[in-house]
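The complex appears here minus one protein chain, its other protein chains still in place.
Coming up: chain A.
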Amino acid sequence: MTAVLVLWLVACLTGTWAVDRGNFKTCDQSSFCKRQRALKPGESPYRALLETMELTNTRLTLQLINDNNKVRLLLELYRLQGNITRVKINELKPLKPRYEVPDVLVREPPTEPLSLLSQDENGVVLSLGAEAQRVIVSARPFRLDIVEGRDVLMSLNSRGLLAFEHLRMRKDTFSYKVTSTVASTNKDEDEKEDGMWEETFKSHTDSKPNGPSAISLDFSLPGVEHVYGIPEHADTLRLKTTDNGDPYRLYNLDVFQYELYNPMALYGAVPVMLAHSAQRTTGIFWLNAAETWVDISSNTTVFGKMLDYVQGSSETPQTDVRWISESGIIDVFLMLGPTAKDVFAQYASLTGTQSFPPLTAVGYHQCRWNYNDQEDVKAVDAGFDEHDIPYDFIWLDIEHTDGKRYFTWDPHKFASPKEMLQGIMDKKRKMVAIVDPHIKVDNNYKIHNEIRSRGYYIKNKDGGDYEGWCWPGSAGYPDFTREDMRAWWASMFAYDQYEGTMENLYTWNDMNEPSVFNGPEVTMHKDAMHGAWEHRDLHNIYGFYVQMATAEGLVQRSGGVERPFVLTRAFFAGSQRYGAVWTGDNAAEWDHLKISIPMCLSLGLVGISFCGADVGGFFKSPSAELLVRWYQTGAYQPFFRAHAHLDTPRREPWLFGPENTALIREAVRQRYTLLPYWYQQFYHAHRTGEPIMRPLWVEYPQDPATFALDDEFLIGRDLLVHPVTEEGSRGVTAYLPGKDEVWFDVHTFQKHNGAQNLYIPVTMSSIPVFQRGGSIIPRKLRVRRSSSCMEHDPYTLFVALNPQRTAEGELYEDDGHTFNYEKKEFLHRRLSFVNNALSSVNLAPDATFTTQSWIERIVLLGARKPSRVSMKTADGPENQLEFDYDSSTSVLTLRKPGMNAGADWTVNFE
């Protein structure tokens, strides 16, 4: 008895700081994953019925038949604009409709013509347009190969793992006998398999009224040894093979104290994988919102045997990938590159780009669970001024509400929220208050009453309002998949609905996986109902809709004028359109600091650029050293927010002694000097879908040394950051890419050659950051209390010359907070240094924007000493400029050229 008690105690104590894996399913515990994974590669039972082929200008359809059970599937194949091929497979005649994910694609993707090249009894060859791209449909067994020239880019069902559990009637029901003739004539034993019609995990039973409905498909990627993406996992940037463990799991879950370096599911899911080799980058977008598992294995295949026209028969490395989802259909977009940036553009054309945030959201965010009351908020705000540390946002977690009733304020602690918000506004700062999707069941709570009376709650399997436990106790979950519900939710953010709010209050959506404390795997029962659909079908997209509706609310409350800012924990493909994400409840540990890099890099690769990790770590209490290093790292990641758990001691930046305060101040100040560059990166991401924080291989795709790097990263093209993430570090080794590149240390201006591993000795103040030779980066060096205070400040241009003595950069500016940039109210300049002249030309002549900002300083790195420097603006005379040359560092500083940032000008160096 005592032994049991001791064991129990030990379990409780040791369990405190690690995920309780037993709460979450392994593949073996998820019956469809287990069933599907039991299928081994081999000859596919599927055969293409070529006689059913129909080819229109834009679409090929074809029936597939499973020779084992004679169930027919319908294959649709589209050629989409921008080098994308879409493959859809559904049951030809499903018993009832299967879920197809709506609202993720920004539009019905425009198609391009397909044409038939050849056809025989073995298959069909279609042309995919330019670049000698073809798709080969093999009939027996069914497979698809996408070929360019003599290279196979991708093969589908080449390992015979296409599987489609057709909808069927349950055998023990009366109607089964009627339909059984249509359904399988095959072995009945699969009906007896566990978990097909009911499944139990821990104390939760999933009723599964529709029976088995899983789908699966394999993809072979010849020549590929590196695959990336499918966030969210706390794992390396380069995905690992999963042969010896569980597949990567995509199922939005609220994981308490997650573990690192494993394939367990976390808060969000983006079913997009990138494959890269020195020759090519491609992507697979598996549009399915049900629970999904992804297996990755690495092979070397003698590929030539399969297709006689493929060059040679030498061994080629190959990565095999297999996707398994619990329900829905196969709807996959093959993004064929050929470059990484092409893939980003292709994915952006499907799901949209990163929303363009208000400039202020790119500043520093101060959060804690919780700032206790208005006085506390005021004191923290004043603390930043007292210690001269800039910040833009202060955040309020769940305790600010009246009993966890979102859209309300605690009547004692936050009795006069407008007064508080006005105080923050007076400092040109903002606030975020949390609004979670679980709604307290309380008849005196307006929001609950409205949702209930309108019938907007998700229903349980018996048709009543679904209830689960979350922060407020018993809670209902609004059905955000309903458009009318989302419209209503958005209207709740109006200033007259959400009392006590002002335009400088923004929103944070947490717990939107959704988190259900007493639900299976801390989330919603899969047999809960969203209208006709089961939660099973769309689980991974719930959080996406929550953020969508919230962002829409913030837009609407301003009459469509102001850009919203909404942070979400759960996400799906397309979430980039609605705001920022963070990596959830991490911990104050060095490994968690390290993992923030690959986690955000992975998100950036799949379109979600606005990513960050809780600076300092959410659980536990960081040492001063860890906190400083985390600020230094976070200052160079897109979303820069410190956050802390309720149970941890205070950790505002000035609480660790004057030295550490100074170090944190310096890190935050570096962030603020670079805001013009960051903002420009966001604009670029918004326009192109390219990641802001990006792995080195994206810019140096042919350098295999970069392929697995995830302890350093690029911001845009021009800044390389290798944060110090080791305790007690005395130096880091950074890989500087590009054999023709030079890199300038942004602090010392020392020049280093590319394509080398550089050892950099570090002290506590070091943040190794390098500017690429050949780039021009605008900064604002007058760091003020908040980004808004710096709006009209002058720029300093840092011109880093490459060995050819040229450099290029951009300068983007707009009002920083409205959608007016869409109406061409912005300025966008191209800055270029060539032939000893630096000039600014208009990149957007049709756009208009007047800025008060001017150029106060130009710093040339890697410069020679000129004898004379002169400047010419469009309408002014030629001016001679004062300059200062430091021969020891080859840095030339031009004193106060003074031209307006929006003007045309040229500076000549003689």
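Of note:
What we mean here is this: contacts are C-beta pairs under 8 Å (C-beta built on N, C-alpha and C of every residue); 3 or more make two chains touch, one makes a residue touch a chain; residues count from 1.
The criterion applied here is as follows: contacts and distances are computed from a predicted model.
A chain of this complex does not appear here, and its UniProt-recorded name among "Anaphase-promoting complex subunit 10", "Glucosidase 2 subunit beta", "CASP-like protein" or "Vacuolar cation/proton exchanger" is "Glucosidase 2 subunit beta". When you scan A:76, A:388, A:442 or A:503 for touch with the missing chain, the hit is A:388.
Across A:92, A:441, A:781 or A:837, the residue that sits in touch with the chain not pictured is A:781.
Only one residue in the set A:487, A:646 or A:834 touches the chain that does not appear here, and it is A:646. Across A:171, A:378 or A:428, the residue that sits in touch with the chain not pictured is A:428. Within the full complex, the residue among A:74, A:789 or A:837 touching the omitted chain is A:789.
Although one chain is not shown, part of chain A still touches it, namely residues 16, 372, 376, 388, 426-428, 646-650, 781-785, 788-790, 793, 854, 856-857, 895-896.
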